[in-house]
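Every protein chain but one is kept in place in this view of the complex.
Just so it is clear, A and B label the chains in written order, and each chain counts residues from 1 on its own.
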Amino acid sequence: MVERATPLGADFKPGSYGDFADGIGITLSAPPSGTIVEATAWPGRERALAARVGKVVGLSLEAGAGAGAFKETGAAAFNIGPGRFLVSGRNEVLADRLIGAVPEETGTLTDLSHGRTRLRVEGARAEWVLAKLFALDFSSAAFPVTEGRATAHHDYFVQIQRTGDQRFELYVFRSFARAFVSVLRRAAEDVGYRIE
Amino acid sequence: MSPRRSASGGSIDRLRTIRFTFDGEAYAGHAGDTLASALLANGVRLVGRSFKYHRPRGVFTAGIDEPNALVTILRDNVREPNIPATRIEIYDGLRAESQNRFPSLAFDLGAVNRLGGRMLGAGFYYKTFMGPAVGPLRSTRFWMFCERFIRRAAGLGRADHAPDPSRYERMNAFCDVLVVGGGISGLMAAEAAARAGKRVILAEQEPETGGFALWSGETIAGKPAADWARTMTEKLAALDNVRILPRTTVWGHYDGNTLAALERIGDHLPKTPKGHPRHRHWTIRAGAVVLATGALERPIAFPGNDRPGVMLAGAVRRYAGEFGVLCGDRTVFFTNNDSAYQAASALKRAGGHVAAIVDVRRTISEAAAALAAEAGVVPLTGQAIVETRGGRQVTGIVVQPFDAATGALSGDARPVECDCLAVSGGFQPVIHLASQAGAKAEWDETMQAFLPPAPGQHWRGAGSFLGDMTTAGALETGRDAGLWASGKKPSRAKLPETGAPPIDIAPAPVFEIRGKGKAFVDLQHDVTADDVRLAHREGFVSVEHLKRYTTLGMATDQGKTSNVPGLAIMAEARGISIPEAGTTRFRPPYAPVSIGALAAERYGDLKPDRLTPMHDWHVEHGARMMEAGLWHRPMIYGAPGETVEQAYIREAGAVRRSVGIVDVSTLGKIAVKGPDAAEFLDRVYTNMFSTLPVGRARYGLMLREDGIAFDDGTTWRLGENDFLMTTTTANAGPVMQHLEYVLDVVWPDLRVHLTSVTDQWASAAIAGPDARKVLEKCVAGTMVDNEALPFMGIVRGTVEGAPVMICRLSFSGELAYEVYCGAGHGLHIWEALMDAGEPFGITPYGMEALGTLRIEKGHVTGAEIDGRTTARDLYLDWMLSKKKPFIGSGLMDRPGLIDRNRIRLVGVISLDGQPLGGGAHIVEGGSLDDLGQSIGHITAFCYSPALAKYIGLALVKGGKARHGTRAFVSDPLRKRFGPVELVSHHFFDPDGRRMHG
């Protein structure tokens, strides 16, 4: 296996940044993308697709708008559009297994393991920092843990899953990832942040 | 302790001294002071010169409505002009300057404009600078000629050219209840909503919540109102569901209960903390809105009403109550309502001396008379001020008997000495945000003010916004509005007791005292009552015309003190009532907003940098990058000492001679999957894709519905129902959107899924006679010979352990392949190809060489598919299938689109050995001085190493019919004129032997 290069560049290096004198507001990390697959069901087959995809990654996945599930071991899936899910896992070969598991009459799958970059934003000020970029209500009541949202910040399309009270996983287009991280870092400077 | 500072009282911290400068002079104030209060405490009266006439001006108000005391703040080597001194919290080291004066504030040369006062009246610019009808300075040219001189004489502060080093940011917020205004009613509303468990945002434009309570001197619930407000604020601040935003002005009320606010974070600090913004722009989406925005006092227009020392009565009261500042040693009050009596009594309590109260009304209420007695004066009723005396500050006034019903002055005028004149002409609720939400204000005869209309579906008003100026009213309406916003019924619970005299602030309908001398309506734009009447005489009678003709209310204060008086004077001139004269609808912003806050993170080039997986390699290897949409692409890989032209000629030459490599990862890529994918492609492309075998690619062309060419690219059939479409770099987004549209809207029955995979794949094109040899050296798992990989064939294999997909297609006209791999392997594959190509002298090439190669081949790109050309214009007729309809087939045969004399694609050869220019016209004759009629234009040009000539592509009338003819390239802008030959656009290897070889 050839190791995949990160798009984030040399500036993305561990350390504490911004105004962290009073503590670290968020921690920013880029877990390895592993497998990222977009799975789309034909109309009426949404539940079947969710079930099949969920089975492969070991999640109980609902088909509704924004619904999602994840495991601390790395598998995650959430709805990003009508009949459309973003499914991810740590294992790079998961993509082939997923694609093999969904028959053509249920839907289609497209491997995006290289095409999306996963970023993790975690910490007490995660909602604050993300609210600078996205016109989304990040409160737990409006955006509960496990759910996902497809949204945008100017030219950046971003899909977000909440995986903890103070933790969000962001999926951005790879070619935008470096620029997006610089935007995110700038937004986090007032609360202080750490890169891990 | 300064002479004008009371010994105690107010919210300032007398133990903390803060030092600042104004016009270079050092002053001291206290923590809690504004620049205005600190200057007044220091006895500084003259703070600015007026807009047109350079008249001396002083602090007029105590808040956001300030028209006069605009200053420039010097900070971090940046000048920020036109900031009201009433809105500046002083900090150690603050540097402020007065404006619109030369050489100094006290001695101002521009003040000669005052002598020409008549000339600079309303409509002055329009009348004087319309300019002659003919000649070099005709119409607006004359204005432009004169403008530069006028701009120096009339105006406000001078902006800076230096970049603003401050940072700004934007924030999105959601809440159940937004309370705008943290005064008494706002605090009550926020508390009621917070108790109901709602998510509450309370925005207050001042540094501290409390509003009127902070300086009223009244009591609430048995304690000083200011203490009550502070206790309320502390209680609210401790709640998880309440966010209090001080120094935050809500300035826009938009559709869907979206409100815009500006939070000033760093302006009051000597230094903004690291990483924190100076201003934060809030976009607040609220379930319900409580408008507790208060009311603003308005002045009365009378001769000399702009002299420093003339202020609003409420401001004099606030300076005494909140800042412990006595605005004068002898203060005269002038009023048409009872509120001035409260102000006078408050001033007296704070240690000031009230010289007189002049009231236009003949009789006053008992409460007012009692307050006058407290202030130690007998009010001069039925009188008006007809003149102010003094130079750079008021030293006295002249009073004359006045009939409020007729506006007539009679009897003897007599002078009264004073050094401060406090004026109250009534109150106007701040209805801006309600008006912005679409509500039309209603004139209230009693209050002589525009009151907010019935509330909207999503907002309620509270407090003096409703026209009730009492503390008791604010407590009640605030709580009710908070309960309403929480979906609750009004409460009957007892409200806190208040201690305030029962006065009536309904004013007599007097807006102007007509006498000799300028009576200002709009202090900031120097618009007088006579200007309003002049506008009327000249026919500018509607409110909108009045505003534009006189510029009344169009200054940075947006007429907060002048709109209603101006309207009243116009109504009187027209002999109609004020509501008949109308009111203007308020538009955002309510108060000035820093441009930086609106731009926030969008500064610099405004665009994100989109980078390919090989980006860093390009930069490390000397590439000069260029922008292509959001993408960064190598333009050339410059060797030391090379010009751009030398570099691309070298790079393109290497491709023709041996082999070159170019990063084409930026091409748009869309996965098209599903049982109807082939059918779908047949409908969106002009040519057939259902017949394409698996493992093959085909060049495709898309039209728009109107028959104009839209985009081109190759689409690869990876499986029966699995296609990989490529688009041009620039059109990736629009093509995706177009395809999504037709699937959602036009053919919802087709079972096709689209996914953008542009970022999934890295791709490198290797081109040149040695391209195959390079692949042979590094590709495993597949053969790449002509049989295994024919033209437009696709194979899969690996390169150095990473999976690749290779398609043999050519943009350069050479034997060429596009090698696709996962983006994360892009650099790995690129370096492997470079290694494999090393024996053949593989040369990385950039956009310039890519362009050169395609021009030599006559391949079209976005320069030719420019949104105006048809397939036929580009000689792509062969791609228009006759066997099936497709998008655009319905309209592409319209007569205007098939006319052979349209501008169509040709090749151009420079005959004088000089370069052509992109966008240059093609003409049939003439010269640089005598431009001929254009018959078309150059779309792309280069030096062709293959032809050893400057060549180009052009769209020229008649196209092919002109092959072999001569014309001229004409580019007056770049002083280029020269002979060209029009030829076939297939300059090089027209039969395509090289790429098929």
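As a convention for this text, a residue touches a chain if its C-beta (ideal position, glycine included) is under 8 Å from a C-beta of that chain, and two chains touch if they have at least 3 such contacts.
Following the convention adopted for this analysis, contacts and distances are computed from a predicted model.
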Item to complete: Assign the chain not included in the display its UniProt protein name, restricting the answer to "Sulfite reductase", "Ion-translocating oxidoreductase complex subunit C", "ABC-2 family transporter protein" or "Sarcosine oxidase subunit delta".
Response: "Sarcosine oxidase subunit delta"
Worksheet item: In the intact complex, which of the presented chains make contact with the chain not displayed?
Response: A, B
Worksheet, complete the sentence: By the document's definition of touch, the residue of B:Asp744, B:Glu838, B:Asp877 or B:Asp912 touching the omitted chain is B:Asp744
Worksheet entry | Among A:Ala5, A:Leu49 or A:Ile80, residue touching the chain not depicted | A:Ile80
Practice prompt. Just name the one of A:Ser29, A:Thr151 or A:Ser182 that touches the chain not displayed here.
Written response: A:Thr151
Worksheet item: Which of these touches the unseen chain: B:Gly719, B:Pro885 or B:Gly997?
Response: B:Pro885
Fill in: Touching residue (missing chain; options A:Gly18, A:Gly66 or A:Gly192)
A:Gly66
Worksheet item: Of the residues in subunit B, which ones touch the absent chain?
Response: 172, 254-256, 258, 283, 285, 438, 683, 705-706, 737, 740-741, 743-746, 748-749, 885-886, 889-891, 894
Fill in: For subunit A, the residues touching the chain missing from this view
43-44, 65-66, 80-84, 135, 149-152, 157
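As a working rule, only the chains that are shown with their structure count from here on.
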Worksheet entry | Between subunit A and subunit B, centroid-to-centroid distance (C-alpha), Å | 32
Worksheet item: If you look only at subunit A, which of its residues touch subunit B in the complex?
Response: 1-2, 4-7, 9, 18-19, 33, 38, 40, 42, 104, 107-108, 110-116, 131-132, 134-137, 139, 142, 154-156, 173-176, 178-180, 183, 186-187, 189-190, 192
Worksheet item: Where on subunit B does subunit A make contact in their complex?
Response: 169-174, 199, 273-277, 283, 285, 601-602, 607-613, 616, 630-631, 665, 671, 673-675, 721, 751, 753, 755-762, 800-802, 822-828
